[in-house]
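Note that this complex is displayed minus one protein chain, with the remaining chains in position.
As written, the chain order gives the labels A and B, with residue 1 at the start of each chain.
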Amino acid sequence: MDFDLSEEQRMLKESVDRLLEDRYSFEQRKTYTKAPDGWSRELWQQYADLGLLSVPFDSKYGGFGGGPVETMILMEAFGAALVLEPYFATVTLFGGCVRIAGTEAQKDALLPKIGEGKLLGAFAHSERNSRYDLADVQTTAKKDGSDWVLDGEKTVVIHGDCADKLIVSGRISGGQRDKDGIGLFLVDAKAPGVTRKGYPTQDSLRAADITLKGVKVAAGDMLGESGKAFPIIERVAQSAIQALSAEAVGGMQEMLDITVEYLKTRHQFGVPIGSFQALQHRAVDMLVATEQARSMAMFAAMMVDEKDDAERAKAINAVKVHIGKSGRYVGQQSIQLHGGIGMTLEYKVGHYFIRSTMIEILFGDTDHHLAALARAGGLIAPGTTA
Amino acid sequence: MDLRFTSEDIAFRNEARSFFESNLPPHIRRKQILGQRLPKEDVVAWQRILNKKGWACPMWPTEYGGTGWDAVRYYIFKEESCRAYAPDPLSHNIQQTGPVICAYGTDEQKAFFLPKLRNLDIWFCQGFSEPGSGSDLASLKTRAVRDGDDYIVNGQKLWTTNGHRADWMYCLVRTDTGVKKQAGISYLLIDMKTPGVQVRPVVTLDGDHHTNETFFDNVRVPARNLIGEENKGWGYAKFLLGNERAGIAKVGLSKARISLIKALAQRMQVEGAPLSENRRFREKLALIETELQALEMTNMVVVAGMKKSGGNRQDPRTSVLKIKGSELQQATTELMLEVGGPHSMAHQHEFLEALTDNAIGPDWAGTAAPNYFFGRAVSIFGGSNEIQHNIVAKAVLGL
Partner (left out) sequence: MDLRFTPEEIAFRNEARTFFEATLPPDIRRKQMLGQRLTRDDMVTWQRILNKKGWACPMWPKEYGGTGWDAVKYFIFKEEGYRAWAPDVLGHNIQNVGPVICAFGSDEQKAFFLPKLRNLDLWFCQGFSEPGSGSDLASLKTRAVREGDHYIVNGQKLWTSGGHHADWMYALVRTDTGVKKQAGISYLLFDMKTPGVQVRPVVTLDGHPYTNETFLDNVKVPVKNLVGEENKGWNYAKFLLGNERAGIARVGLTKARVRLAKALAERVYVDGAPMSENRQFREKLAAIEVELKALEITNMMVVAGMKKGGAKHDPRTSVLKIKGSEVQQASLECQMELAGPDAMARQVGFMEAKVADAIGREGMANSAPNYYFSRVLSIYGGSNEIQRNIIAKAVLGL
């Protein structure tokens, strides 16, 4: 058991921390949100140059060969800086699908390009009625000779507006919520029949609703086996939750630090408000929640590659439950302890609160994962009685 | 002890209910249900409807337009208003500066301002908080120096909600620096068009422009706009802050939100069944409803007490109303966002502002996130819940 970073991991952390410290002040971030894409293309290239965009990919595809711990390092730093660039959409979700399910040819074609910063991807899976049910797919995929034809609508596709390529889930057979019968398809975002309506999300990131009308996909652009995509989608969602848990912790630590600093500097009644015990104890409870959440981000890193499907699923459920609850607590209290200033968009802390609220929604909220964990029997096996 | 309303109260409730149902303009009601922001003209239109009915400022003395209702009546009125999704009247006019002018204003001030306040011909904003004076309001620094028939005002106010819509400001200013901080404050009314007044927008977490900072640079205010006596302003401000109590918990608003959430949950499918059938969701709602029921009883006890004492006795349970009331309002906005889930992720400012009818995703979910974010202010403004806890600890528990 060793929680220290290796030399390589430390270097990765230092390089991303340094870059973000130089380039991601709150003021700089504001200018990035005003760019046409809502994020900085120039920084994206810098991430590529530093090798950040290929961190989870095998060296065979020009990658860093990193695992969940490397993802944790990056996402925690991104969470602390409230990074806007489409790392999560392109590397974690899109890249994750390819990494997990792609053929050699697909990996060769896509992963190096992602790493070089030349390909943006998005995971077009969720739909108007699917909510948090990963198997709920109404978009249809029909065979047309050796090709496929996709019809349907995908909603809140994270960074779907700027993506060059999409991975689209489509129902090949079975009912709306069947786990069997789903396929994943690589689709050019500008392919005929694809229309995208982009918009900002609450947290100043971007998303798109995407309509697919008779979109033709070549046989070679299917990911994984026909109709067997559900386990891939589940794995990608689990990787996504692992990444989000680290991002959430980065944000929580910032909220705690900013709040404590405020408690020390804000004076009322002639004293720093941090001298009031009621506020001190609240800050400590924020720290306790943050530390516990950090532990769960570690747990996520430990379990996301676990071979046993059921154990892995339960562990990730538990992580999302904790991140959701602790993120909400830390977020709400950071606003409360700031008072009015916490309520304005001119001040940094509220942006973390908003992002942590969105993280709770992404890939299933607390209730959803708690119910799933409870259904699966919890983390601890029953024992015997006396 | 009788826990029911009297038959007169019930008759009044029915009267109020049918009034709200038939008089609230449908487009305002729709915006309220969708959680959209009301433009100034909606707020004005509604206030004038109330004024025409004679219900513009129920709790003012009857000679100035009040209805003469007791606290129970007023409570029923507020609850029915929430139930019908009617907007709150502009509290700066009706609950805050209006009563102060009624109680401490000159005859000239009363004659000029009160009819205009009632009819929203003049829109008031508040100038109390400053960058360095929040919970510790009495430490405020904005300075007013007497110069002949005028005061010259210099300084800065923060959280000037609706300052950009306002015609006038009621403002606390420091007129004496040589005394205990509470003893050197005066209450001034300032025309926002006076040279030297500058309003800068402050955007809140919902992405909306509700509030502002206001800068005063040698602003000349006629001394006849002073309320009451010089250096007695703190007393008037305390009178104002203690004024609006019966409706503070907004039980009716939380009830209306719960009804709405239940209706929406029937239309929302979760894993093949309506959310309204989901046990966890139902249990969560049931817990909120239980708390709300308890709060409603507390509220009735408080208003019944106010009715008996004629409103002269400050019941410390009003702090409970503020604490629990804000927590429950927040719980309902939280739950609303949980129902919206992914549908509420899009940032859609124009829909929030009711500048468009077209939402991204289902319209009912379009404002859930900004309203949740903005709802966090409910436990901050008007004396934060921490300050309320301090008050209860001191006044009720004797700590």
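To be clear about the criterion, a contact is a pair of C-beta atoms (placed from the backbone, for glycine too) under 8 Å apart; a residue touches a chain by one contact, two chains touch by 3 or more.
It should be emphasised that the depicted structure is a prediction, and the values quoted were computed from it without experimental measurement.
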### Message
Using the touch definition from the top, which of A:L52, A:V260 or A:V330 touches the missing chain?
### Response
A:V260
### Query
Considering the entire assembly, which residues of chain B contact the chain that has been omitted?
279-280, 283
### Query
Can you name the residues of chain A that touch the chain not displayed here?
1-6, 9, 69, 260, 263-264, 274-275, 277, 280-281, 283-285, 287-288, 291-296, 298-299, 301-302, 318, 321-322, 370-371, 373-375, 377-386
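In this section, only the chains that are shown with their structure count from here on.
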### Averaged-CA centre spacing for the pair chain B and chain A, given as whole angstrom
38
### Query
In the complex formed with chain A, which residues of chain B make contact?
129, 132-136, 139, 158-159, 202-205, 207, 211, 268-272, 280-281, 284, 337-338, 341-348, 360-361, 369-370, 372-374, 376-377, 379-381, 384-386, 389-390
#### Entry: Touch list for chain A against partner chain B, complex
126, 128-129, 131-133, 136, 155-156, 177, 197, 199-202, 204, 207, 209, 267-270, 273, 276, 278-279, 332, 335-336, 339-340, 342-346, 350, 353-354, 357-358, 361, 365, 367, 370-371
